[in-house]
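In what follows, a single structure is set out as structure tokens and then discussed.
Every protein chain except one is present and positioned as in the full complex.
As written, the chain order gives the labels A and B, with residue 1 at the start of each chain.
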Amino acid sequence: MTTEFYRWTENSWHSPDIDWRKAETLVAGIDVGSVSSQAVILADDKIYAYCNTRTGSNSPDSAKKALSIALEGTGIKPEDIQFVVGTGYGRVNIPMAKKAITEIACHARGANYMGGPTVRTILDMGGQDLKGIHCDEKGKVTQFLMNDKCAAGTGRGMEVMAELLQVPIVDVGKMSLDVKEEPEPVSSTCVIFAKSEAIGLLRSGWTKNMVLAAYCAAMAHRVVGLLERIGVEKEFVITGGIAKNIGVVSRLEKELGIKAMPLQPDPQIAGGLGAALFARDLLLKSRKGN
Amino acid sequence: MFSWLLKRLAVTLGYIANYGYTDGSGDWYIIVDTDKCDGCGKCVEACPYGVLEIITDDYDERVVAVRKQHSKNIKYVCAPCKPISGPRDLKCQKACPSGAITHSW
Partner (left out) sequence: MITAGIDMGAKTVKVVIVKDNKVSGRSIVPTGFEPLESAEKAMDEAAKSAGISRTEIQRVFATGAGRKTIPFAANNVTEVTADAKGAVFLLPSVRTVVDIGAEEARGISVDASGRVLDFAKNDKCAAGAGAFVESMSRALEVTVPQMIELSHKSTKEAPINATCAVFAESEVVSLIHSKVEKADIAHAVHDAIASRVSSMVRRIPIEKDVALIGGVANNSAIVEAMKKHLGVEIKVPENPEYVSALGAALLAAA
């Protein structure tokens, strides 16, 4: 296979203005997920650097890789980091982390930081799970629901369709919106059955864009079903990789009747960012104790 | 003791946790209201199938949770207490003195 259609863009960034050497606290949060890993560095309470990379075959290596990519070009050595918190599916296997905190709590903190104190409902569409989280103005969790049993609506589910149609996953959203009229969503939410259905639709003359539209609609519908179990209150934000898929996002916004507030700098770093914020809290607490 | 006092004074210190899953066949969740749960563990003892456990959560509270290995199979693991044809006997729900546990099905 020459082109790997599932490959989304890995990225990293660090601040050109902040001088980390002047910071009173320099901490990191590392989120090792089943599909992607992120590392976020905070200098005091500002995001200094972050990276977003694909998780490899083992958690400790993925954590080290994410951290080293985030630190590239910054002059920071891993030992300069004063506290590391690990989160995500691989959180118990992050060797440099002093503490592991669930992705639920970290996503809420991260979303609260990026979106502000009015954020109340967070939808995380991860690589292999969907999470619905309610939080208060401080980013503390008030309700959560996580579904990691079924691929429908997750990144892996989207990768299956991208692979089938031989379409780069970063183009799926855009292409799905480029249709004359919205087709009927595929009738199965199960990704495997939806894939068979898609093959049938293609054979009966549907274009790739139409099939993508039908699939994104079905996935959005599954996500809405999950959210309706806990309710959606404004402000509503979306984190995780599929936050960048406008085909799914626009359809679920339409079905919910609520627009999601965009998150900067990157909705995929919510978990790592929340972990870094917890790291800062714990570092400050330990200093007070001394 | 202080956190017990805080619980009585504060409106909400806890959260609602939904453990379980959704797939093609429906929604299957055990719902824990950690505001009402004080980690007494009576539900853990009452469950004949070891579905529940007491954990220390991210906010340092002792509360009940569904064991990780059961959350993706909850529909089947809990089935003996609620057979397709026959009376429901949710031992965990009955054992809880404060009504912290409910089932979505």
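Heads up, the rule we're going with is that a residue touches a chain if its C-beta (ideal position, glycine included) is under 8 Å from a C-beta of that chain, and two chains touch if they have at least 3 such contacts.
Note that this is a predicted model, so its numbers are computed, not measured.
Q: Which chains here would be touched by the one that got left out?
A: Missing chain, whole complex, touching shown chains: A, B.
Q: Considering the complete complex, identify which of A:52, A:189, A:245 or A:268 is in touch with the unshown chain.
A: A:189
Q: Which candidate, A:128, A:207 or A:250, sits in contact with the chain we can't see?
A: The missing chain is touched by A:128.
Q: Decide which residue listed in A:91, A:149, A:244 or A:280 touches the omitted chain of the complex.
A: Of the candidates A:91, A:149, A:244 or A:280, A:149 is in touch with the missing chain.
Q: Just checking the interface: what residues of chain B touch the absent partner chain?
A: Counting over the whole complex, chain B touches the hidden chain at residues 21, 23-25, 72-73, 76-77, 79-80, 83-85.
Q: Residues of chain A in contact with the chain that isn't shown?
A: Where chain A meets the chain not shown: residues 34, 57, 128, 149-151, 156-157, 160, 188-193, 200, 203-204.
In this section, only the chains that are shown with their structure count from here on.
Q: Calculate how many whole Å lie between the centre of chain A and the centre of chain B, each centre taken as the average of the chain's C-alpha atoms.
A: The computed centroid separation for chain A versus chain B comes out at 27 Å.
Q: Under the definition above, what is the set of chain B residues touching chain A in their complex?
A: For this pair, the touching residues of chain B are 12, 15-18, 21-24, 27, 29, 57-59, 71-72, 104.
Q: Under the stated contact criterion, what part of chain A meets chain B in this complex?
A: Listed in rising order, the residues are 101-102, 104-105, 134, 136, 140-150, 152, 188-190, 193, 222, 225-226, 229-230.
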